[in-house]
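This is the structure I have questions about; it appears just below.
A single protein chain has been omitted from the complex, and every remaining protein chain is retained in its original position.
What follows is chain A.
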Amino acid sequence: MGRGNSSSNPSPRIPSHHSSSSSSCSGQPLSFAFLFLFLFFYICFANSKPFQILAPRIGYLPLLAPLIKPYFSSTLPPGVDTIWFDYNGLPLKWYIPTGVLFDLLCPEPERPWNITVHFRGYPGSVLIPCEGEDSVKWSFINSLKEAAYIMNGNCKNVMNMSQSDQLELWHSVMNGNLEAYQRVSSKLKLATVDDEYASLCLQKSQQSVIETDFPAQAKTGRVPVRLYVLSVSKDFDDLDEIPRVDSWEKISYINRPVEIRKEDKCFTLHDALKILLPELFLDESLMNVKLGGVDLEDAVRNSNEDVTSDKVVEDQGQNACKRPEACHIYSSAKIKLIRIQGIEPKLEIPFSWVANNLLNPDYFLHVCVCVKVAQ
């Protein structure tokens, strides 16, 4: 089926804690390799021949305007242009990174991606107005500020950035310049999370970890996540059977920090999704209860003795779930697809690895989930 474009499965990077060179990039997320990942577009307008362009996944659509406009300029009537794009009639929100739009709206990747450009009739009730590059830049910086606040508890480092650093950072994002990005973003001193996978590997290979070799950056347990959920009501086996998204109503999205919980076991992507989408994991908590050898009826009885009403309702729900047919009510809503940066990560990947390696340059981890909803 040829799904992911970037999709050779990412092999987790194991940072070398023994390297003697103290490179300024140590502890920098690897994600910015994605700066060089491009989407291939056909951009259509009226009856003109489509314009072909490669656009960076981490970029934003309005940034393509200077490239697109000259191509169609001869067909445009005089007047003021306000550029916007649609895919199958759905206006594309420009403040969502291009790669995320693709992952979200094209579960079965369409290559090249056929989108339509418009120069008039801006759908101002759906899309935030875009005053060109400045709007995009500030949307990016504000997003970065929010991420910094989640990770560090304040966004002073972003707010106190010098004008020239800010500009350099923005240009590195706009031009997909990895080296420049790493140089400037390292000044922000945004805490990266401990890579549990790496420490596991180290333990396995029985290497001793010399504490002082760890990058001197502060560690945080809070990961900025932007979660997008596409609900599909029709069941499907193949991704190309998913009906096209005709309205933003079918997509819910939220910003939410995910706290990496330090427990005995590794905190995985699965654990993170369970916090974000608890209702989709209801069945599973039931399974766990069973697997854990706890008698469900006992559990219900005990909780009924509690006077906390919420708990009782919830547990009764689980009780009802004991009958296979009732259980089906819950299990009929299912996660069908998870995509981050164009790849479909396995759920058992340590979340710290995902957080360190798949985030966007605004330090948000953009996670697209497709859910099949009960009929």
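For this structure, a couple of remarks:
The criterion applied here is as follows: a residue touches a chain if its C-beta (ideal position, glycine included) is under 8 Å from a C-beta of that chain, and two chains touch if they have at least 3 such contacts; residues count from 1.
Rule of thumb we're sticking to: contacts and distances are computed from a predicted model.
Note on the omitted subunit: UniProt lists it as "Ubiquitin-like-conjugating enzyme ATG10", one of the names in "ubiquitinyl hydrolase 1", "Gpi16 domain containing protein", "Ubiquitin-like-conjugating enzyme ATG10" or "Putative exosome complex subunit Rrp46".
Among A:150, A:169 or A:269, only A:150 touches the chain that is left out of the view. Although one chain is not drawn, its touching partners on chain A can still be listed: residues 93, 95, 124-129, 134, 138, 141-142, 145-146, 149-150, 153, 155, 159, 224, 227, 229, 231, 248, 252, 254-257, 275-280, 333, 371, 373.
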